[in-house]
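Heads up, one of the protein chains got dropped from this complex, but the rest are sitting where they should.
When the chains are written out, they are named A, B and C in that same order, and each has its own residue count from 1.
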Amino acid sequence: MPNKNLKNFASDNAAPVHPALMEALVAENNGPAMGYGNDPTTMDMERRLQDLFGCDLKAFPVATGTAANVLSLAVLTPPYGTIYCHKSSHIEGDECGAPEFYTGGAKLTLLDGDDGKLDPVILDQALSLTDPTNVHHVPPTAISMTQVTEAGTVYSPDEVRAIGDIAQKYQLGLHMDGARFANAVASLGCAPADITWKGGVDILSFGATKNGAMAVEAVVFFNQEKAKEFEFRRKRGAHLFSKSRYLSAQLKRYVENGLWLEMAETANKMACRLAEGISKLPDDKARLHFPVKANMLFATLTETAIERLEQAGFLFYVMGPRHKAEVRLVTSWNTAVTEVDEMLEILGSNN
Amino acid sequence: MPNKNLKNFASDNAAPVHPALMEALVAENNGPAMGYGNDPTTMDMERRLQDLFGCDLKAFPVATGTAANVLSLAVLTPPYGTIYCHKSSHIEGDECGAPEFYTGGAKLTLLDGDDGKLDPVILDQALSLTDPTNVHHVPPTAISMTQVTEAGTVYSPDEVRAIGDIAQKYQLGLHMDGARFANAVASLGCAPADITWKGGVDILSFGATKNGAMAVEAVVFFNQEKAKEFEFRRKRGAHLFSKSRYLSAQLKRYVENGLWLEMAETANKMACRLAEGISKLPDDKARLHFPVKANMLFATLTETAIERLEQAGFLFYVMGPRHKAEVRLVTSWNTAVTEVDEMLEILGSNN
Amino acid sequence: MPNKNLKNFASDNAAPVHPALMEALVAENNGPAMGYGNDPTTMDMERRLQDLFGCDLKAFPVATGTAANVLSLAVLTPPYGTIYCHKSSHIEGDECGAPEFYTGGAKLTLLDGDDGKLDPVILDQALSLTDPTNVHHVPPTAISMTQVTEAGTVYSPDEVRAIGDIAQKYQLGLHMDGARFANAVASLGCAPADITWKGGVDILSFGATKNGAMAVEAVVFFNQEKAKEFEFRRKRGAHLFSKSRYLSAQLKRYVENGLWLEMAETANKMACRLAEGISKLPDDKARLHFPVKANMLFATLTETAIERLEQAGFLFYVMGPRHKAEVRLVTSWNTAVTEVDEMLEILGSNN
Partner (left out) sequence: MPNKNLKNFASDNAAPVHPALMEALVAENNGPAMGYGNDPTTMDMERRLQDLFGCDLKAFPVATGTAANVLSLAVLTPPYGTIYCHKSSHIEGDECGAPEFYTGGAKLTLLDGDDGKLDPVILDQALSLTDPTNVHHVPPTAISMTQVTEAGTVYSPDEVRAIGDIAQKYQLGLHMDGARFANAVASLGCAPADITWKGGVDILSFGATKNGAMAVEAVVFFNQEKAKEFEFRRKRGAHLFSKSRYLSAQLKRYVENGLWLEMAETANKMACRLAEGISKLPDDKARLHFPVKANMLFATLTETAIERLEQAGFLFYVMGPRHKAEVRLVTSWNTAVTEVDEMLEILGSNN
């Protein structure tokens, strides 16, 4: 049983499941249904995503964000290609080589870029130096961008389009890792279409697990050309669930009545409140690293503050060597104002 | 929403989740917990499996039976080896090449054997003809057996031991695909240990999804040597869940108070009742292919009978060309006596 | 230094290099040339193969037959597919899983067929039972046939066309393992085109190593669609030679003035002479297993005969358990009539 006294700023995936999603699971559990996605709930889920994105699309549920990402990449690149991405990407640093495994050994080409974002100038220049016919080097075959980025920042619709234009210029597939896609949409106040297919995204990992679901992400194909291949790769990757309907039931409820945005807005608002509080503190007490746009903050604290927070039951990650006192703080759909304010009080006290 | 009027003999994975397991999920959903298995529920789940099998072991939850199988095989064989298995194995025929993918291209060597079982004489002879130092041929590196088999039959403890002895003789890892392990234990009335580690099994895919869970299997390492490698491969395969505790919560409740055997016994009993009924019918109306030991029947029916069953709302698979009228009938934890009897009535009527 | 007294019936690849090919290597060794195939000899070699086959084609030299086969297969099948082939195929039994490695884990589906040949009826039936849209099973994606077969038999032009028609019917790529292609052409007396592109072959492994070269095969693309992908895979497989011109120089000389057929004819003639001699012996002394069409014989001898042959310095392979006395005898471009006659004399003597 989880410890209810812990105050979770460790990860949005350490938060519990939203009660409405749990109810959707209970409601789904009502008689038999054919397996492997051949069930009415899965078909209904796809229709709802078509409505949400305002276009024709194919949507396939999988249970982990890594699965969504790497199965997407596997259909966008041959094994002898390379995927251009930001050096801080989750696919590079936090998936234990899953992209290499699923693509059959493609490479990732890591690029610099401020605030965790791919920089169109840097990207274009890097690509302009490649010769995709030279067999000695892996040719560029795809681009992967992360929305919300690993720095907690957000690409605007124009910024997405700038990357999409480059993908088109070099005829590369464009993948978006949207593990925190809801937080991005909530932050931008735009339509989901504005930062996906309208910007040139071919495949989106549409995350839900970090934003209140139990375990589900949709792989959304705006470009449906590779959708059938995806189905073979999903099965072969052992990610086709016999009882797929319980994945789909979560997704269906997730996008119903704006629940997904409601949850993301709460998380974003709590992060914003925390960021505002921190920015009022003197720099030697707490200093933010990036503009806070969604539900994730990176900050330098004092070692004493870190200890006090831990003693008070706050969960969070200390990045790198402890004496550097750099932390990541993530808010969730269920983060309470009182938790944020208690944290700010500790940070503001005389350490 | 599922259609409640359908009578499911299609698959045990088309059945809903047992209410007690759904309740366990709801109960787990109570506050935050650290992700990726670093939670109290997962640790508790492992302890309960240690009790159940009466030995030290490592247990890792994954969400699909294919994931359990192929991650197990990946740690038992190098890419240049081959896995000996029955020609009807799920890993050969129903996983779209997932074993080849996860092992990095190892082969499966397919063997004959009555009633879906590996035959120790055939297995020993096949292995005796190999030269594991000859680099032109893939050397034998593992054996995989299925309990309950794909023919619905069950290996006795002695039969498991016979395969285990051969594994030991040739120094091969032994994997058991236990997607329907509960049905086997319920059928045999033995201890789980008797058909696993006492018989030489190194790694067990301990299935729960087909027997009333939503989506969870435990990969159980009796031989813990490769457990750490497994953890890397699970992550890399995108099968490490951030919210692992919801997998573990199912497993924990599954083995509590004998729920898992209770569900399997019901399924087995319904299959037995169906088999008895069929065996009383004249052969030209219905004929069983294998001894029915668990919850799966293979039978030849008449085309007319198949049509009538379908009209009456029965779900089931017709194998191969329809005019051959061969069907697979699978019972589940929630199969009702009335469903069985209605089916028998249709089969017995003058078609 | 090799032992000159050994009489080689072990393999055509145990024979030395034809002097004319060695001279071609020496002649090539005359100043610098750009690497990796960007040299005049390689371009010239490709033109000569275009002439030989009477069509436009791309030809890439590699150094081993396995490399030629598995690089061909890698461009014909995605990793989630399966390659239909005869159960005795070299790609199945003698390449240590190289096809699985190079294709990223595709399967081989093994078929029966008399005399080592794919049987169009069996092949068509097997394919007709598949459903290439069903994600649970690997879909058929390619066919591979061997010419000369592993039984030493040869597909006629009509027999090749029959397989090619099936490949077309099911939209599968067709590969021909022509490790002994020269022996087949010499045996049939047909044009190379008749048993390749005119019969529907997409890619040919055009062997030379077993027929007098030092180490070279050409991968010949009649269907050039995948040729560029091949170049990446060849490099990535570490089979692109910096000094490619020494591979090409062999190939170029090989097909010059009919040398390749001259060598193959000698080998075939020696096998024929041996087969005729054996067929005149009583069955309990020596019995052939297959019609002898090229340069390879399979026979059952007596244990005593095997010992006498070995004592006399004959090299050959005993297949399976020795007491069964089954042997493979392979003739080469340099097999001498005296060697054949000495062998026949030993076989005919009173053992």
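Here is the rule we use: a contact is a pair of C-beta atoms (placed from the backbone, for glycine too) under 8 Å apart; a residue touches a chain by one contact, two chains touch by 3 or more.
In this text the structure is predicted, and so the values were computed from the model without any measurement.
Among the residues B:47, B:136 or B:169, only B:136 touches the chain that is left out of the figure. Check C:57, C:83, C:96 or C:325 against the missing chain and you find that the one touching it is C:96. Contact with the omitted chain, checked across A:94, A:303 or A:341, is made by A:94.
Where chain C meets the omitted chain, the residues involved are 1-4, 6-8, 10-11, 13-17, 19, 22, 25-35, 39-41, 62-67, 70-71, 95-98, 101-102, 209-210, 214-215, 232, 235-243, 245-247, 315, 332. Although one chain is not drawn, its touching partners on chain A can still be listed: residues 79-80, 82, 93-97, 100-101, 103-107, 129, 135-138, 320. For chain B, the list of residues touching the undisplayed chain reads 36, 78-80, 104, 133, 135-136, 139, 228-229, 231-236, 240.
Definition applied: only the chains that are shown with their structure count from here on.
A separation of 51 Å divides the Cα centre of chain A from that of chain C.
Rounded to whole angstrom units, the spacing between the C-alpha centres of chain A and chain B is 34.
Shared interface positions of chain C, i.e. residues touching 2 or more other chains, are given as 79-80, 104, 135-136.
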